Structures are given as structure tokens and as C-alpha cells.
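Comments concern the structure below.
All protein chains but one are shown at their positions in the complex.
Residue numbering begins at 1 within each chain, and the chains themselves are lettered A and B in the order written.
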Amino acid sequence: MMQQVATDTDAQPAVLAMDCKLNRIFYGNFLAVRDSHVPIEKNKITGFIGPSGCGKSTVLRSLNRMNDLIEGFRFEGHVQFIGQDIYGKGVDPVVVRRYIGMVFQQPNPFSMSIYDNVAFGLRINRYKGDIGDRVKHALQSAALWDEVKDKLKASGLSLSGGQQQRLCIARAIATQPQVLLMDEPCSALDPIATRRVEELMTELKKDYTIALVTHNMQQAMRVADTTAFFSVDISGGSRTGYLVELGPTSQIFGNPREKLTKDYISGQFS
Amino acid sequence: MNETSLPESTPSLQRKLEGRALRSMLLSILVWISAILTSIPLFSVLYMLSTRGGARLNWEAFTELPPAGFEMGGGFGNALVGTLFMVGIASLIAIPLGILAAIFLAELGPNSKLATIARFSAKVLAGVPSILAGVFAYATVVVTTGTYSAIAGGVALAVLMLPIVVLTAEESMKMVPKIMKDAAYGMGCTHTQVIWKIVLPTGMPAILTGVMLAIARASGETAPLLFTALFSNYWLIQDGRLDAMNPTASLAVLIYNFSGMPFDNQIELAWAASLVLVIIVLIINAISRIFGKPKF
Partner (left out) sequence: MKKPFLHNVETDSICQPPSPSVIFVDRAFRMLARLGVILVFSLIVVLVLEIGIKALPSIQKSGLDVITGTVWDVGQQKFGILPAIWGTLYSSLIALFVGGFFGISMAIFLTQDFLHPRLAAIFRAIVELLAAIPSVVYGLWGIFVVIPAIRPLTDELNESLGWIPFFSSTLSGPGLLPAALVLAIMILPTIAAVSQDALRAVPLRTKQAAYGMGTTHWEAILKVMVPTAATGIFGSLVLGLGRALGETMALAMLIGNSNQISLSLFAPANTLAAMLALNFPEAGPSEIEVLMYAALVLMLITLVVNVLGSMIITYAQRGMK
């Protein structure tokens, strides 16, 4: 049962994969993010942009409860996912993370073979089918198969940075998670590798829902369907991030409603 | 304007061997001499071991029981077995327990109050004189069981190994990159799965290095065995029966006992046993080096 929400800029009702309504996120006593409503549309790429410290990564990592691993983290609000609140009572973060995959800023393959890296998720989910098939399929989807098909036994760490990141993407999609969270996946890559990963993202959105944090506005313009602009509020003496504006990428970059957004995309404030 | 010129008498830029340069040279000579002096004991020990110990190192030394008084010949076979057995017992206790504790310190609750206290305890324990481990094992095991035994010796050695294992294993696990662990958590692994599938395999070379260092340290220890395992002139395994609840010989205690005896035969055996002990310790050290640095 998917939620139906109409956004004011889109005549067609959008199908949401996730709906994040957060009131406040704390690290200890530090208020990191406040008052942000971030819907994640199904089979779309939602890009999170904003200056550093605006909490865009924090919000992304709240979507699969990765932040629960950080001591003092507290989330006030709700994240609807397949009809349930992932911050609801009795929810095990481990279960949430099984359904919502994640690709990180630094390529982080395990120190095991390429094959085992991709098969890792299948094995922990006790996949009964043909693991070899799945691995091949995932590597193909990640546009890495042709490069590694002859050395599946080689260590994942022996690949180049761009290949490692695609391996991590293959590892994340091998289990076909409902949503893929990508936290600045290209920030450690060179322009050519970045290009490949961006192409891959647009390919993947046919089958997956992607939430993407990026520090690169051009990247958001190139790949994101919807863009969420976060900013940081330093009025209270501390730095608290919040969502300024969310809308179709063309509208955010072409005709922003908020002055802050306009200033940011025109480079008047970082 | 006038043409530019350098001052007439420029200071000499050459180094002269006087004043501070001379002092520099003297100090350099001093550290060289002290470094060479520092090396002399090592070479002297190694020379003595190879000449005096090597002379007596024959097959008999490994297979025979220690000689009594004026007896000639004999060996330290039972002591070698005893050392290996007691280090084995100590390893069985200290390695699993130490790694388990390290897992908590590194992964499960690194900043918890319990971890802070336990880490401090391990550091304190690492500095406890080895003889006190013996006193502890005496008070707990020997007094309770009413006999000196290999078990008591093993417990004493385990007390010494434990802090080394805990502290080095914690460091090793902390070296496993956080991003690698995050990847596993991000796929929905439980803590236990992350530990067994990622942290332990990735950190294993470094963990083993620490474990080997602990074993090497235990192998050479004497003080904790003196009044826990005591010594014995018989085999640990007699008539096919393992006798872990009686006094047990060890190489280290044999060296100590024989070193004070007025008989040349025993003193020769002490040197030979020292050579064997040092070789064992060095081999274990070398193995730990093969594991070397983790490769990530």
C-alpha cells in the first residue's frame, strides 16, 4: 500500500516510496536538523543539496536508521515506509536497513573477493536462489560486469576508486532494496568515474528509488528529478539545518520560490 | 643611484670545528657509543647461548628427564612439555576471553562507562608485576585445590596474557576502517554479523600479532610459575595418563633451579634450556611478524 500525495507543482499524484516528516534531530544536546518534510518519490531520484553543515547527510542517514549507531542520536518525527513508521515502537533498525540500501561517500568494499562482496547481502538474507546469477545481474546493473567478469575472485580492494564505488552499488542493489540511499557517492571519484556513476543512477531509477546527497549542484541538475534544498540556521548560536525548499529540479534551479535558494544556486552564499 | 654592493666583511658561511660545531660532534660520538654499548649485552647473551647452550644441545636434552645431583647426562624433556602445556592452558583461557572483551571495548560499547573502567583495569593489569600473578594463582588455585599444579601455572600465565590480548585486540579491531563496518551495518547486519563477518576477518592479522606477543611473553615467564606449578622431575604424561594436578616442570623454572647448582652438568643444561627457550620465544615473535600489518 503506497501513499498517495499530491504535490502542488505536479498535477499527477506522485507515488511515494518514503515520507520523512522530521521535527528535530539531536546529537546529544546539539540540535542538528529541525522541521523538514522530505517525501521520496518512487522510481525517482531525489537530490539533497545545501551548504556544508546543513544536515543533508544527517537526514539521509536517518532514512535507514544508520544514525542509530551514533551515540546520543535522537530522532523526533516519523518516516513512513511501506505503510509503517521506521521510527515506530519496537522497530529494529537492523530490519529497516535490510530494505533500504546505502552507498557511502568513500567506496568501502569489504576486504574479500569481488564475488563475495556482492554475494554478501544475499547470504545474510538467506537467499535461496542461484547466488551466482544474482551476482552477475547486480554487477551488470552496476555496469561493472564486463570489467570484472574474469577476476571475480580478486579482492574488491584491488579495483580502482570508480570501480570500487560501482562494486558498492552492485553490492547494495544485489538484494533489490526498496530504496537506495546515496551519500555523496561521487565525492571521492575523478570526473570520468563520476560520469559513469551518474549514468548508472539514471539507469537504476527504472527499478529503484534513489535519494542522493550531493555537494555538487551540477550533479543535482544532471540527475535529480526532485531537489531538496537545505540550509543552516545560525541564528540561535548553534548550527541547525532545515529544509528550505523542495520541488522539481527544473523549478528549484530555474524558478526558486525562496530567496535563500536563489542566493545559493547563484553562488552568492555557500 | 649608486650601484648595489654587499657589505665589505661578510660573515664566513663555512662551518668551523670549534664552539658549537665541536660540541655537536662530541654529542654525536656519545650517542653512537651508547648505541653500540646498548647492543653489546644482546650480542653477549646470544654468544653465550650459542656457545655454551649449543654445546650441550643434543637429542638427549630433549628426551631425557632432569638429572639429580651428581648424575651426568639427562635433559629437560619434561620441562619443555610442561612449558608448552601450561602456555597452552593459559592461551585457552586468555585468548577467547581477551578477544571477547576486546570486541565489547572496540565495537559494542566503546564509550560506555563499563568499557572505560575495563580498559583502565586492563592497563593496570598489564603493569602488575608477574610475580603477583603467581601470588594470585597461589591464593586462588593452589590453596583451593591443595596442590601445586600445571593448572595453577596456566592460570597464573593467563593473568599475564589477558591484558596484552585485550589491549592489542582492541587496537586491531579499531583499525578496521569505520566505512567498512558502516557498509555492513547499512546492509542490515546485526552487531554480531558485522563482528564475525567483517571486523574479525579484517582485523585478524593484527589480532594474531598481539596474541603471538602474549604467548611469547608467557613462554618466557618464570616468576609466576615458581610457586604455582613448582617443578617436577617426572613427565607430565605418565603411563598414558595426563597429570595436570601435580607439580609440573617448565623450562624457565629449570633454568632458575639449575643456575644456582654447583654442578657443571646442570649449568650446561641450564644454558641449553635457555637457548631452547629463547629460540621458542623468537620463533613466536617471528610468526607474529609474518602476520604483520593488516592489508587494507
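Quick note on the criterion: contacts are C-beta pairs under 8 Å (C-beta built on N, C-alpha and C of every residue); 3 or more make two chains touch, one makes a residue touch a chain.
Values in this document were obtained by computation on a predicted structure and should not be read as measured data.
Trainee: Going by the stated contact criterion, tell me the shown chains that border the hidden chain.
Mentor: Hidden chain contacts in the full assembly come out as A, B.
Trainee: Per the definition of touch given earlier, which of B:T147, B:Q193, B:N233 or B:N246 contacts the omitted chain?
Mentor: Considering all chains, including the one not shown, the answer is B:Q193.
Trainee: Of the residues listed, B:L57, B:I103 or B:I198, which one is in contact with the missing chain?
Mentor: B:I103
Trainee: So which of B:T140, B:N233 or B:N246 would be touching the chain we can't see?
Mentor: Residue touching the absent chain, from the options given: B:T140.
Trainee: Check the options B:L65, B:V128, B:M245 or B:I287 and report the residue that touches the missing chain.
Mentor: Counting the whole complex, the residue in contact with the absent chain is B:V128.
Trainee: Contact with the hidden chain only, please: which subunit A residues?
Mentor: 82, 84, 86, 88-92, 94-96, 98-99, 121-122, 124-127, 134, 174-178
Trainee: Tell me, which residues in subunit B touch the chain that this view leaves out?
Mentor: Interface residues of subunit B facing the absent chain: 20-21, 23-24, 27-28, 30-32, 34-35, 37-39, 41-42, 44-45, 48-49, 52, 97-98, 100-101, 103-105, 108-109, 114-115, 117-118, 121-125, 127-136, 138-140, 159, 162-163, 166, 188, 190-193, 195, 216, 219-223, 226-227, 230, 252, 255-256, 259-260, 267, 270-271, 274, 277-278, 281-282, 285.
By definition in this document, only the chains that are shown with their structure count from here on.
Trainee: Between subunit A and subunit B, what's the gap in Å when you average each chain's C-alpha atoms?
Mentor: Once rounded, the distance between the two centres reads 48 Å.
Trainee: Mind listing the subunit A positions that touch subunit B in their complex?
Mentor: Subunit A residues touching subunit B: 64, 66, 69, 71, 94-99, 101-102, 104-106, 108-112, 120-121, 124-125, 157, 168, 171-172, 175.
Trainee: Please name which positions on subunit B make contact with subunit A in the complex.
Mentor: 111, 177, 179-180, 182-190, 193, 197-198, 201-202, 295-296
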